[in-house]
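Complex shown without one protein chain; remaining protein chains in place.
Here the chain labels run A and B in written order, and each chain numbers its own residues starting at 1.
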Amino acid sequence: MDPAWILGALIIIPLVGGLACWGSEYVNPHLPRWIGLTTMTIVLALGLYLWFTGDFSFTILGPDHRWGLELDVPWIPRFGISFHLGLDGLSLLLTVLSGFIGIVSVACSWSEMHRKVGFYYMNLMWNFAGIIGVFLAIDLFLFFFFWELMLVPMFFLIALWGHDEPGQARTYAAMKFFIYTQASGLLMFVAILALVFIHHRATGVFTFDYNKLLGTPMSATAAMLIMLGFFGAFMVKLPTMPFHVWLPDAHGQAPTAGSVILAGLMLKTAAYGLIRFCVSMFPEAAAHFAPIAMWLGVAGILWGAAMSFSQHNMKRLVAYMSVSHMGFIMMGVFAGTAIALQGVMITMLSHGVSSSALFIITGQIYERMHTRDFRQMSGLWTRMPGLPPVALFFAMASLGLPGMGNFVGEFLILLGTLKVSVPIAVVASLGLITAICYSLIYMQRAYYGPAPDKRRFPGLNRREIATMASLIAVLLWLGIHPNNFLHTSAATMTAVSQNYAHAQEGTTFNGVASR
Amino acid sequence: MLDLLFLVFLFPLAGFFILAMSGGRFSERTASIIGVGAPLLAVIVTILVGYSFFTTIPTGGAYTQFLWNWIDVPGFHPDFALRLDGLSMTMISVVTGVSFLIILFSVWYMHGEEGFSRFFAYMNLFVTSMLFLVLANNLLFTYFGWEGVGLCSYLLIGFLYKDPANCAAARKAFLVTRIGDVAFAIAMWLIVRELGTLNIQEIMRLAPEHWAVGSGIATAVALLLLLGACGKSAQFPLQTWLPDAMAGPTPVSALLHAATMVTAGVYLIARTNGLFLLAPLGQEAVGVVGTITLVVAGFCALSQTDVKRVLAYSTMSQIGYMFLALGVGAWSGAIFHLMSHAFFKALLFLSSGSLILACHHEQNMFRMGGLWKKLPVTFAGFVIGGLGLAAIPPGDGYFSKDLIMADAFKSGHYVMWGFAVFGAFLTAVYTARMIFLTFFGEYRGSEPHHGHGGPATTPRGWTHHVPLVALMIATLLGGWFGMHISMLPASPAGEQPEILEKLPLILAVIGVIICWPLFVTHREFTARFTRRGLGNQIRLVWFHAMGFDWLWDHVLVKPWYLIAGFGRRDFIDQIDRAIERVFLGWNKVFTWSETGHLRWYAASVGVGAVLILAAIIYS
Partner (left out) sequence: MNSAEALIGTIPLSQGLMVAGILFALGLAGILIRRNLIYTLMCIEIMMNSAGLAFVVGASRWQQPDGQVMYLMILALAAAETSIALALVLQLYRRFRGLDIDAASRMKG
């Protein structure tokens, strides 16, 4: 059989698995989680198979572009829409990450869920199908389809299985999440249609194909507007500074697995989109817009850190932490040098792992203490054996300690940014100092200090230890030997950065763009 | 045997992992065997490596061990590689040797404490990080160790985590040093941008080719590296974390101050000396920073009451000497002093640990006194360590400090030399004050005070005596050993009159002598003077470290809290919610019209129809 069908299988398996989860609940309420686990294991195994057997030293841009694997099935030929999936180093790594996070998120909801378990796992699986679809689709219509597909299950995950906070119902968070992402998705849809029509006017062919649309000739204004349409969607989803407010609410009230997917993968879809579309398709417009985007990133880094520092709710603290880290990604993507883009790659992966871990820890604490409020916890170090050192590890990872992946990513991003603009890099490096503030305050409020009462809590069980150990191992792998990952994504990132560097030449870049 | 080099850090790293994985299930005995055994193995490997290094000196005087390529991106390929040359050989000897003795002492000191194996895990990680730092052949790898050291200082200073004050001190140490770290990182990015590598040898080779002496970029890099070094080495203006770092258990202070952490900055500048030679302004700044710190810290040490804080300020001051040495180009002098300081400061801290436990966690010198008969080993440790600190022969500090001051004079830095000599006098005074107050006169701590103090008990056990005696020997012999190391660019050439050469020693002896009446026989006079009027003012300023804590608090900490507190509810979110409220308001307006009364609707339809008709007709 054609190996390209594996790409289709990566999406269909979670969809089918989700339906099986739903149905199996009526047989046995414990069955869905096993089916979910099996499904995600298959997805991860397929991803790893592709990784180990594939060769990713090809370029996806330019006239002699090639994809590692390509699946092209006509869908609506009249408008040039096809079910077109493609795989390169970037999407492969993110797909593997999806499989891994998938297993982790099934594991972390193992004993958390009691209501409508089957439907819950179905939403989880469908969400993964949407996310993997986003990473693999190279037909713009299909991309938008999956972009919306991953939204709906997440809405249900928050609205149905979330937590009500005092003074704020979970539906509020779900609605906010939905409105923000939906409205911004609309911008992207308009941009896609505009792009297709411009292409049609120029060539007389309707197509939504990524590679065919790449070199569409258009005026600078049109390119800028369409780029901004894409940027709007990704900026909200990433999220970047003024549109980050849905994230803490969504995280604060989502179930643990929801937060894990949200932070671990959904934010990455935006970063992926920025690289795949904004910077690759409209390099000139992106280069002109870069100073604004990068300063937005810097603002996100610092603002997210300050907000994170002052939260009382553990999950909100971790959520704002993500805002801060995503600022680095925004900055790195628009710096656009190969080093910065490779840094973005590593940051995507390691943030996916480390923030997932921090959310899982929050979930584990909630299962034991029934609170997420720092004011009610203190001195957990001795009261909850096993968990605090793990939390310490991930807190250190998120403040960028060498040895963990986050350091490699942030270092490369900042290094790559400095080559483009010194002031931006220097201001952004303050983020390394603010990172220490929120990480240490996180440790302090929860784990150190005097114990307010004599309660003791059960330690980690085997499932939790296995989850945490695998997350730790991956993060150390990313930190100490990132080359396995860097080499996989090298070709794509180099192609993107060369394409972008070409565009940058016309733009004198020293913090301010000018013609 | 040089290829065993990686084992030097592998053993402590393995020790850390085993202890960390145990989750505290080991008995105290097992934990201490692993915790002490790992650094002991590191010492043995160091001896083996050192033996073959000195017998068969590798070509070029350095041996490089490549482990693996760390990061491979276009234009930037840092490796995990180790480099052994004269400088790093000296450093790993000092680090492994002194750390081993300190960790051995900890077995005695930490006996019966909660988190025993956690403590040894952290200590091993600390040693590992420091070894990364000194062995790295690449600034990024150095940074790895550099940050690891910061993390371990955080973990160890806050080891007794139940007291929020300890945690605050730990956070402060991590945060303040991190400010320096960021400067270091920016320097690295600049170097990569300009030279395309972080390999130290290549930087040293490429920098003079690409950068002119005194060029802007060289100066910027040098100043940033200096700021980084200031953070770790507790130099002005980032020195404030060090005295608070005394919150950790005493062996931690010993490790922090003697063998690891604070010497990292000195090492970094010595390692990158080529860059500082290209930036005369940067090198001058190093000397100025050192001079300021050594004088300020000397004054502060004079008025402390806590024995550990006296030692903390003395560390700052001694590191100031090393910076001064680096600033005037006395590279060997700086590393020599680093080594001798490691010996005598470790000795002093361990002795103070022994003293503090003997006095049941009393740290106030004014509640001690006359202890020399009761604690002979501790007393010997203090005296020998004190000789080293005050630079009086046969203490090793005499030889190294003498070298620094001679070089400062020879290189024409007369002002710095003057301050250094004055600093030598200050050092002698506060050292003598500390020893006289604790060991002479009558014992003033018989009554327990806030749960501390009470009749002193004599410490027992070989884990207590062996490290102290070994360090005493090292302090006494270190001077002669250090005279024979030279691995850095030559010291400045020049002449110094003989009388000036002896001046520091003379002043130090005078300092010790005047302390006897001030702090032993006529203590009341001193107390009277420092408790009122101008004397009191000066004492308070010195006691509070010249107000730098206050300054940082107001410049950085308070504004940060203000921003964070102001933003707790995230004003952007408030804007978002305001939009939401506007929509809800309109919703209210329109739902008001929707009464549910059908007849109202009919009426409004009628009225509307009439209005529209009227509009059509009359328009």
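To be clear about the criterion, a residue touches a chain if its C-beta (ideal position, glycine included) is under 8 Å from a C-beta of that chain, and two chains touch if they have at least 3 such contacts.
Because the structure is a prediction, the values reported are computed rather than measured.
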Touching the missing chain are B
In the full complex, which bits of chain B touch the chain not displayed? Write them out.
-> 590-591, 594-599, 602-603, 606
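Operating definition for what follows: only the chains that are shown with their structure count from here on.
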Per the C-alpha centroid definition, the whole-Å distance linking chain A and chain B comes out as 38
Listed in rising order, chain A residues that touch chain B in their complex are 241-242, 244-245, 248-249, 303, 306-307, 309-312, 338-339, 342-343, 379, 381-382, 385-386, 389, 396, 401-403, 407-408, 411-412, 414-415, 418-419, 425-426, 429-430, 432-433, 436-437, 440-441, 444, 447-451, 480-483, 486-487, 490, 494
Touching residues on chain B, where the partner in the complex is chain A = 20, 23-24, 68-76, 114, 140, 143-144, 147-148, 151, 154, 158, 161-164, 167, 171, 174-175, 178-179, 181-182, 185-186, 188-190, 192-193, 560, 563-565, 567-568, 570, 572-573, 576
